[in-house]
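One structure below.
Omission of a single protein chain aside, the complex is shown with its protein chains in their original locations.
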Amino acid sequence: MLDNAIYLVVSIAILVTMGLAMARAILGPTVYDRVLAANVFGTKTVLLLSVIAFLYGRPDFLDLALTYALINFVGILAVLQFFQSRSRTEAKEAKD
Amino acid sequence: MELTLDILSFVLMTTGGAFVLIGGIGALRLPNVYTRLHAASLTDTMASILIIAGIMLQAGFSLAAIKLLAILIFLLLTGPTASYAIANAALLSGLDPQCDGSTVGAADGDDESGEELRS
Partner (left out) sequence: MIEVVFGVFLLTLLVITAVAVVRTENLFVAVMLMSIFSLLMAANFFILDAADVALTEAAIGAGITTVIFLGALALTAQREKRSPNGRFATLGVISVLAALMIWATFDKPRLGDPDAPVHQHVAPWYLEQTPELMGIPNVVTAVLGSFRGYDTLGEVFVVFAACIGVLFVLSAGQGLDRGLFAPDPESEGLRHHLIPKVVGRLLVPFIVLFGLYVQFHGEYGPGGGFQAGAIIATGVILYALLEGEASALNALPRSVLLGMVVGGALLYTGVGVAGMLLGGNFLDYSVLMSDPVIGQQVGIVLIEAGVGITVCGSLLSIFHAFAAREAR
């Protein structure tokens, strides 16, 4: 019972943080704030899934959290590549 | 022994939960992208270590514990990398990291500010 309570407390903390990150994602103001919020959301999802897997007693579902832990940052790296190529293109256009 | 482990994991996970909350509040309340990134990424790392260590104590020595360890390692590798990528993307687009006393600095305004600043 005690461990269920603790899982519950932690998952509520994570859910509240997800709400805060959501507020940041919607408020902006810059696009990077939204990328940041998406990133916070990603790591929080990994933690939430790990905690819930144990809250429900389904540790074999941890594969899902592992997937996110492995490939969540690929999207963020693509964001960096996106801005890098755009700033290069603009620099090149300005030079021409 | 059992009780000690339980209490230890209880403490670890509560502290982790507190870190998660602090990070969330920081990401919402701090004045500009870089400071928000600072709050979010630092607490992310710490909270992941604490929470997953707490769950591992509960899981005991099993396949789940090894998976949790893998999750922790990958989180510790990818989290800071993602933070680096965000900070670098913001910097590349010409968002000024200096906060010049006025609360929001260069990042003030609506969605367009990021685009306008890039020029």
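The letters A and B name the chains in turn, as written, and every chain counts its residues from 1.
Going forward, contacts are C-beta pairs under 8 Å (C-beta built on N, C-alpha and C of every residue); 3 or more make two chains touch, one makes a residue touch a chain.
Just so we're clear, the structure is a prediction, and the values are computed from it rather than from any experiment.
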Chain A residues touching the omitted chain (full complex): 8, 11, 15, 18-19, 22, 25-26, 28, 31, 34-35, 37-38, 41-42, 45, 48-49, 52, 55-56, 58, 60-61, 63-64, 66-68, 70-72, 74-75, 77-82, 84-86, 88-89, 92
Contact footprint on chain B, counting only the chain that is left out: 74, 77-78, 80-81, 84-85, 88, 111, 115
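As a convention for this text, only the chains that are shown with their structure count from here on.
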Inter-chain centre distance, chain A versus chain B - centres from mean C-alpha coordinates, in Å: 9
Chain B partner contacts - residues on chain A that touch it in the complex: 2-3, 6-7, 9-10, 13-14, 16-21, 23-24, 28-33, 35-37, 39-40, 42-44, 46-47, 50-51, 54, 59-60, 62-63, 65-66, 69-70, 72-73, 76-77, 79-80, 82-84, 86-87, 90
Complex contacts: residues of chain B adjacent to chain A: 6, 9-10, 13-14, 16-18, 20-21, 23-25, 27-28, 33, 36-37, 40, 44, 47-48, 51-52, 54-55, 58-59, 62-64, 67-68, 70-71, 74-75, 78-79, 81-83, 85-86, 88-90, 92-93, 95, 104, 107-111, 113-114, 118-119
